[in-house]
Each structure stands twice: as C-alpha cells, then as structure tokens.
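Complex shown without one protein chain; remaining protein chains in place.
First chain written, first letter: the chains are A, B and C, and each begins at residue 1.
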Amino acid sequence: MTDTAEFPPDDEHEPSSGQSGWLTPEEIAAARAQLPLVYVDAVPVRVDESGDVVSVGLLLRATPLGSMTRALVSGRVLYHERVRDALLRHIEKDLGPVALPQIPASPQPFTVAEYFPTPGITPFHDPRQHAISLAYVVPVNGDCRPQQNALDLAWLTPEEACSDTVQAEMVNGQGTLVRQAMAHVGRLD
Amino acid sequence: MTDTAEFPPDDEHEPSSGQSGWLTPEEIAAARAQLPLVYVDAVPVRVDESGDVVSVGLLLRATPLGSMTRALVSGRVLYHERVRDALLRHIEKDLGPVALPQIPASPQPFTVAEYFPTPGITPFHDPRQHAISLAYVVPVNGDCRPQQNALDLAWLTPEEACSDTVQAEMVNGQGTLVRQAMAHVGRLD
Amino acid sequence: MTDTAEFPPDDEHEPSSGQSGWLTPEEIAAARAQLPLVYVDAVPVRVDESGDVVSVGLLLRATPLGSMTRALVSGRVLYHERVRDALLRHIEKDLGPVALPQIPASPQPFTVAEYFPTPGITPFHDPRQHAISLAYVVPVNGDCRPQQNALDLAWLTPEEACSDTVQAEMVNGQGTLVRQAMAHVGRLD
Partner (left out) sequence: MTDTAEFPPDDEHEPSSGQSGWLTPEEIAAARAQLPLVYVDAVPVRVDESGDVVSVGLLLRATPLGSMTRALVSGRVLYHERVRDALLRHIEKDLGPVALPQIPASPQPFTVAEYFPTPGITPFHDPRQHAISLAYVVPVNGDCRPQQNALDLAWLTPEEACSDTVQAEMVNGQGTLVRQAMAHVGRLD
C-alpha cells in the first residue's frame, strides 16, 4: 500500500492505549504479523455528465530513499468503523476536506486486492503485513489538495494511468489495481 | 416498465422514417414482437456524505384506468446510444433537467431485469414486449421535478419503499427491483 | 456469525504460539477487541443447468442455550491465506470433503457484511467482535454432509429461505444476508 507509516495518524482516532486491555504499539505490531488487516483502496476519478471516467487521480509520494512513486488513496479500516466511513476518512486525509467524494452507495467493491507479505502469491504485495483491501472507484467533484506526505496529486487520462511509464512508478501492485479499475469502468484499452 | 407509451417521445430522437430502409411505426411494432428490446431501469436515491442511501425516489403515475402506481425511471436504449447516455436521458426526462444524477462510472449493472410478455418466467413482466433491462442505483443531488405524465415524485425511506403497502403500488415486478436495489446497497432489512 | 467458537480449530492451522513474537490466546483475544477481523460468508446453493438457483443450504445448529438456529457457512480468513482458499476451507469444514463447491472465479463479493459488536449500526451483529465479511454465493454439486457442530444441513427453496419462519431462525443478520444473496441471483420475490 503506501510507503508511509499509516498507523500513527490512525491511532490518534483510537481510544487511548491506557485503556484496560488495550494493545500497546508493540502488541499491535505483533497482531499485524498474525492477522490479515482490512484496508480500503480508492481510485479517485473525475467523470463527465454521463459518468464516463475522464481522468484518474494519483498521489505523488517520495519514498524514504528519495525516489518518487505514484499511489492510490489507501488505508486501514479501524475497529468499529464502517467501510464507507473509512473510505471517506482516507479520501479526506489524502485529498483534503473539500474533495467532495461520491462514496459508492453499495458496499460491493469492484475487486478485493490481497496484499501479501510474500511477493508473487497475488499481484499485490505489502512487505509490512497481510492486508485485504476492498477497492472502489470514487468520483470526486471538488477541489483536491494533497495532504500530509503527498507531494502532489496528478490527474491523468485512463490511457496515461495505464501506460508503461506510469505503471512503472507505482509499487506493490497498485498499478495493476489502477488497470483493474479502468477495466471495471470500461476504460482499459 | 412504465404504463405510459414510451416509444413516441423516443422516436423523435430517431432519424425520420422517410429514410430509405427505415422501419415504419408498424414495422417497429412488429420488431417489438420478435426481438428483445434493451432498457435501462434507474433507482433514484438520495445518499448521505458516506454514500449511505437515505431515501428512494418513486414516481407516482396514473394508469389509463385511473388507479395510481409507483414506478422507477425506466426507458429504452436507442439505436447508437450508449447505455450511460440512455440512463442520463431518461432521468432528465422523468426527474427534470436539474436532478444532477451521478451516473455510475461502471457499466456493470447491479442486476439485469428480464421483463417477459408472459408472466411468471421471471419476477418481471411487460405485457407489451420482451425487455431486457440493465438496472442501476443512481444517486441524485439536485432538485427533482417530475415531468411529463408523472404526477409526483415521492422520496421514501428504504424501509418504506420495501414495505408491503408501497410494494403493492408497484407493477410489473418493479417492487422486486426496488428490493433488489436495496439489497445491493445494504439497506434491505 | 456462528454461535460456536470458531478460533480454536483455525488456530491449529497457524504456526505454533511458541514462535517468537507470536500472540498468545489472550493477546489474540485482545487484538480481536481492537481490530476488525476478515471473514468470509458463503451461501451454498444448488443450481440447475442454466445456473438458476434451485435451493439454498442452511446449517442447523444448537446454541449453548439449547435452541436451534440456521446458519450460513462462515469463518475467518487466516494470516497469509487467500480469500478463495478460506472460502474453500470453511465450506469443506462445514459441508464435508466431497461437497464440490464452485468457488467463484472473481474475488468480487456480492456484498460486504459488516458485523459490529454494537447492534443497529448495520443489519449484521456479532457480540464477540467487529468482523468484515466478504459474502459469496457458492454453488455446490457434490454430496454435502454437515460436519463438526452442525446437526443438519437443510436445502430450502429460495422462497422458503426468505420466509418469515426461516428468517426468524437465523441470527446476527444472516437472514438478511440470505435475502441479499437471493436478490443478487434474481430469486428474491
């Protein structure tokens, strides 16, 4: 999923760890090594009046090693959080508060991306954990401003987003997920 | 589908029948008796910020015999028209020009409703024809004003729309289609 | 989900808890109180040659209090297990080794059932945990023999499975899930 640590900001939303029976960060890390975690992946798109996808929004991020990667909006579903609320929260976190996303009415994802810590089992890989991610195409109407650790948000045509150049800039199989999304909306060439 | 004749207004969009090789209204009627026609059904909904369905819009129509029925937005896909354009056209035709529908990015319908001229083959029935209808849930954000032959547009909660009372006011299986739509969006009790 | 403890048999499949960094049963229980768990729900069906659903298989189970409930095939996805393998494993566990299930080719579930420990947030409820369950309709061709703690497997028609009587025998929202499944396959009346 993303190269940046996703847990700390999330954990601010969680009850304080002083609570009786609550896991410490070390225990969370241990759980992470033994349970699949639930994620959501959102493919932000601009659509025209007929719903046809005009462009795909990809975040530009710098890796700890200084190279640039493009990424989807992605993050964990918290305890006692609905999938649709997690989707909204991560989109607002990454695209800002006025992106005006159209969260899907149906919980049916277009696919389930299984990120394994071992590469090669599926097209998806996450060295940190086993994440099972519900993937949605999410039209956004408003003004998107990359937040936090994203350097930029670029809107590419479906053709550009599926091109070899852009695919090479995506990691952990998210390039494949973009192409699956474009196939789903009828925009894979 | 609808109780009102749907062909005449549509046919205004088609090339004139004087064109060489073009079917006359009689021939269209004959074709209708021998080919399945392609339709779209739209279930108009209001959603909250998280995409959760808050209410369902049903048209109120008077039948030729004077009784009242509730109906979905429904109509034929024309020759050389994309499904998404047919969906937009029928929503604007029935809900007015400022309904601001969010036409789905994906052509994947939540179901295919097969309206047979013979009752009982599927839950759907259309005495006039065999229609194969691609069904979509369509959030609308704008101001909806029933047009043409609809008397009113009522916004009901998912629970009300699935209630026995409202179901009894729908014909040709559209009540079932509403319940299938609510099942799809996770709002069937 | 099920009323029976689902973790112990699963944990036999997991690496031994002596392993460095591995959670103890107490820690697993704690994780369970702080992370949503990934589940699969399978609706076993018999289909005819055209794929039309003829009957739905429901397990009959005795609760600790001695009452009878009907249940779907349901269980957790393990660490490093693919969703499709979890689906196969739970079907074999509940229906026996020669059920010959047709595991779906696509990972796209027909819905995502969110079981919350708090009732009323969604139609689904699990007092033990927050489980996010990917739900699939799974045709089975072979001989099904209820295993383990199930007393029987009953094949009901879609109409029977959606009837008030049978719905009242299902718990935690699984009755709703059966009706959503029947809506998805076009067999909700």
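We take it that a residue touches a chain if its C-beta (ideal position, glycine included) is under 8 Å from a C-beta of that chain, and two chains touch if they have at least 3 such contacts.
Nothing here was measured: the structure is a model prediction, and the numbers come from that model.
J.: Which shown chains does the chain we cannot see touch?
T.: A, B, C
J.: Touching the hidden chain in the complete assembly: which of C:53, C:73, C:112 or C:135 does that?
T.: Reading the full complex, the residue touching the unseen chain is C:53.
J.: Quickly run down the residues of subunit A that touch the omitted chain.
T.: Counting over the whole complex, subunit A touches the hidden chain at residues 111, 122-123, 176, 179-180, 183-184, 186, 188-189.
J.: Which residues does subunit B use to touch the chain missing from this display?
T.: 14, 21-23, 27-28, 30-31, 33-38, 77-83, 106-112, 114, 116-118, 121-122, 130, 132, 134
J.: Over the whole complex, note the residues of subunit C touching the chain we left out.
T.: Answer for subunit C: residues 45, 47, 49-53, 82, 84-85, 87-88, 102-108, 110, 137, 139, 184-186 touch the chain left out.
In this section, only the chains that are shown with their structure count from here on.
J.: Based on mean C-alpha positions, I'd like to know which chain lies farthest from subunit C.
T.: B
J.: What whole-Å value do you get for the distance between subunit A and subunit B if each is reduced to the mean of its CA atoms?
T.: Going by mean C-alpha positions, subunit A sits 35 Å from subunit B.
J.: What's the distance between the Cα centroids of subunit A and subunit C, rounded to whole Å?
T.: Going by mean C-alpha positions, subunit A sits 27 Å from subunit C.
J.: List, in ascending order, every residue of subunit C touching at least 2 other chains.
T.: 111, 122
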